[in-house]
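Removed from the display is one protein chain of the complex; every other protein chain stays in position.
Per-chain numbering from 1; labels A and B assigned in written order.
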């Protein structure tokens, strides 16, 4: 463990930010590209996790534990969100027999 | 005594409130009694004040409360009673009381009896405020107030559209003048940092950098509107639409002389602006001559008197312009007596004729309404300047003053005096001499007016006879009491004006000329209208060109109509059609339509495609980020 942690010490903070940005953008791309509601949901999870990673990196960088506590809260929130979101998807599937988000164009004028 | 000054205006105000509230519930006798007696009480206090000032020679300045206070600029609600305003108070309350008394008889059968007395009392209140105010702002309150009452009383019989129009005309014409007056006050306030007479006048002579000419011209515009001078005189003849007592009180004796009072009050300012003095004199003279020319062909008895009022007011302004402040004010005083008398007499004639005002339908009334005839004859003699009646002294003083300064002005003035004599006697002859020209019913109806109407006539006739004796010039062995009495008011101006003392022989000659002209005109009128029984032709018939011009009042109304009203109408129509309808309305409606159309278009973006929404959201986030990066 000690040797592992020592290796990290040379990584610049910017690289962590860059990694998070890339993963976040991939998440955005997934949301835009896919029409399957569950995959879109997963992309959202991807975005959330990239932020988690960044928060942890900042927390370590500044030596402040609050960042990690926040990550913990985000995980709790994500759990709640997934529970409700998947319930909604199940409801949609039950009513429309599809989880294509284009079926939801009843939001139209 | 000073503690009771405030009662003078408050008493008529109380009358207004009581009569106004009780106009339907109180009986006519009570309303008439309240209205008249309160004015009489005010007259009593004014008389006491007058004698106090006469004995002590000091003016009374009473501050009721501090009204407006902005920084170092203060306007207090205060009254100033000096020699000038004490005489005005006597005229207003004295003549006012007589006219109230007269109205009890004259208006007895009118439905609006209570309303009439309420308005009349309100008018007296505002007029008193006008003359008692110790600063220009209080004066302006009164000035506006009398304008309002004039409007209300001209349009008293408002169910007749032409009367209502006359009222509006008077109000609007006054408004033009009031604007000038108001601007003048503003200019005074900014120049002297005060509007109080006591602050301005003593400083005026030594003040530097004050635009006196502009200030006085603006004040004069106010006077022109209120006192019906050229070019704003046309409202006064139309104002005869009101009941006759109103014409007598407001449009002859008091309100229209407010302009003269105001200029006499601000005499020092005018003396410091010689240009304005010239303008005042020219306007006054032109008005006097112009109105006299119109008056000689009018057929309505009240119109003749109205134009004669305009003409006499012109004389007053001529006197003011020539620096004869005492003379002008003397004329205000005597004019109040004889013109009120003439109007009330005309009212009595109209009353006797059952509402007929056209002189062509009168005639031969001499023997039937004796009191009216004799009192009116005295009034006519007074206005024509026949000695020893009141008008002679005052008019002669103005003319004598004019002669000293400009001979040409004097010539026009004296000819106008002859014209005055002519048209007044023409009116008398047409009304009282000759044969009766009306219908049989009217002939039976003719009767002398009740005592409440004849008593004021007699009192005013006495005043018109002896009123001039307070100003007998020294030449005739008098003391000119009025001049001595008023001297403190005009002290500052008289120092600046050059003293003229014409030779005694010249003065006698001038008097002779004016009296001679008046008598010649009198005789000419007698020959034309009594001996030859000439009667002005009916409306439809042809007249000689000059008479036609005069009869149609030189088409002044028509000229104003073409020059001012029609272009204004055209501009209004243009603004309504183009600017309002297509410009402003178009813009507002366009905005509404535009947003509706835009939203109809934008609505199509709401496809319900969630992917598209998200895409747009991402684009938005990118835009915000780009903005914040490049901003930083």
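Criterion: contacts are C-beta pairs under 8 Å (C-beta built on N, C-alpha and C of every residue); 3 or more make two chains touch, one makes a residue touch a chain.
Note that contacts and distances are computed from a predicted model.
Hidden from the displayed complex is a chain whose UniProt protein name, among "Succinate dehydrogenase / fumarate reductase membrane anchor subunit", "NADH-quinone oxidoreductase subunit J", "ABC-2 type transport system ATP-binding protein" or "2-iminoacetate synthase ThiH", is "NADH-quinone oxidoreductase subunit J". One chain of the complex is left out; on chain A, the residues touching it are 1, 4-5, 7-19, 21-30, 32-36, 38-39, 41-43, 45-46, 49, 52-53, 56-57, 59-61, 63, 65-66, 68-69, 71-73, 75-84, 86-91, 93-94, 98-100. Contact between chain B and the absent chain runs through residues 611, 615, 618-619, 621-622, 625-626, 628-629, 632.
We take it that only the chains that are shown with their structure count from here on.
Annotation: 89 Å between the Cα-based centres of chain A and chain B.
Chain B contributes residues 603, 606-611, 614-615, 618 to its touches with chain A in the complex.
Of all the residues in chain A, the ones that touch chain B in their complex are 28, 31-32, 35, 101-102, 104-109.
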